[in-house]
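Here's the structure we're looking at; comments come further down.
Right, chain A next:
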Amino acid sequence: MNILKKLAAATALSALVLGAAPAFAETKIALVVKALGNGFFDAAAKGAEDAAKEIGDVTVIYTGPTSATAEGQIEIINALIAQQVDAIAISANDPDALVPVLKKAMSRGISVISWDSGVAAEGRQMHLNPSDTDLIGLTIFKLAADYLPDGGEVAILSASSTAANQNSWIDAGKAILPTEFPNITLVATVYGDDDSVKSTDEAKGLIASHPNLKAIIAPTTVGVVAAAQVVTDMGLIGKINVTGLALPSEFKQFIDNGSSKAVALWNPIDLGYSAVYIAHALANGTEAKPGTTLSIGHVGEITLDDTNSAAMAAPFTFDASNIEEFSKIY
Partner candidate 1 sequence: MSDNTPKRILPDRLDTPLKAALFSWPSLLLAVTIAIFIINSFASPYFLSPWALSDATFNFTEKAIIALAMALLIISGEIDISVAGIIAISSTMMGVALQFGADTPTLVIVGMLTGLICGAFNGVLVTRLGLPSIVVTIGTMSLFRGISFIILGDQAYKGYPESFAFFGQGYVYWVISFEFVLFLGLALVYYVLLHKTNFGRYIYAIGNNPIAAQFSGVRVARVKFVLFCLTGIMAGVAAVLLTSRLGSTRPSIARGWELEVITMVVLGGINILGGSGTIQGTVIAAFIMGLVTFGLGLLNVPGIVMSIIIGALLIGVIALPTLLNMLRDRLKQ
Partner candidate 2 sequence: MPTPKLTLQNICKSFPGVKALDGVSLELYAGQVTALIGENGAGKSTLVKVLTGIYQPELGQISIDGTPIKLATAHDAFGYGITAIHQETVLFDELSVAENIYLGHAPKTKWGTINWREMRQAARKILDEMGAQHINQSTQLKELGIANKHLVAVARAMSIDAQIVIMDEPTAALSHKEIEDLFTLITHLKSQGKAILFISHKFDEIYRIADRYTVYRDGQMVGSGLLADTKQSEIIQLMVGRAVDQIFPTRKTQLGDTILKIENLNHPTEFANINFDLKKGEILGFYGLVGAGRSEVMQALFGITRTSSGKIILNGKTITPKSPADAIKAGIVYVPEERGTQGVVTDMPIFQNISLPSLRKTSRGNFIKMAEEFKLAREFTSRLDLRASSLSQQAGTLSGGNQQKIVIAKWLATNPNVIILDEPTKGIDIGSKAAVHEFMAELVEQGLSVIMVSSELPEIMGMSDRIVVMNEGHIIKIIKNNADLTPEKMLVIASGMDETQQAGDTA
């Protein structure tokens, strides 16, 4: 006990000597993503930086594991807790596994929000959905249905089986499928783990096992590229339409070559921007409870629902007419 007190004293001392302690008023917000290097999250980080500049006195720590695992994120959160960040905004690799460590963070006075891919309610103060879950579910199926006037078989190539956001969109889509698109049959759902190779293999598997497949829906930016590449390679352009959620800058060539008619996405820059705005507000005393309205800079404002979640704008559709323009932005 005594030694530990000394250690604590030494901490304070070294902080003083080194002068590395942050300025008092500065708010440190950690933006934790599923995996580093992913274009979608890099765009979100850009938005986060914009928000930090606008608010002032905010430092954004952009971090994440190199492979999309919950264990990797836990290690990072432990390091963030030790650094005494003021807020953590996380896009989670697993909705359940991260709960204990995020609870610990909150108990140490850190504000925690999830964005993009959520964690279970007890592990965060609020969740920022990029868009309305039901709307995304509808959109991804609609993108497929629009180009299948006669109906047919479709299959889903998702991210990891534990990704909360993808799962909720797929569930929402499945729920409305019988009523909205009665002549579309969903024949399979497979998981590419946001890994290019696995996604490629899974896409090939889908095509091999379902000869009548008309469309692949990939609600993940990694999977959609892999699926479009497979369709291109196998010479199935025109036979199988790839659709889903894609980053225009990464996906442009597949709209151009016809392997995909249209994809959708929200603006990841806005998403990162909003996450930082909300995290800053919560870190500075705003309480998140159902009905609270939060202002998010130029994006506008959002209101929390019963589950302390809020949704941003409807997904935006990219097709041959506008992909050129948006591929220059994100």
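Please note the rule applied: a residue touches a chain if its C-beta (ideal position, glycine included) is under 8 Å from a C-beta of that chain, and two chains touch if they have at least 3 such contacts; residues count from 1.
If you want to know what made the cut, all candidates are chains of the complex that A comes from, given by their letters.
Small disclaimer: the values here were computed from a predicted structure and weren't measured.
Chain A shares a touch in this complex with candidate 1, selected from 1 or 2. Listing the residues of chain A that touch candidate 1 in their complex gives 1, 4, 7-8, 10-11, 14-15, 18, 20-21, 36, 61, 63-66, 69-72, 74-76, 78-79, 81-84, 94, 96-97, 99-101, 104, 108, 160-162, 191.
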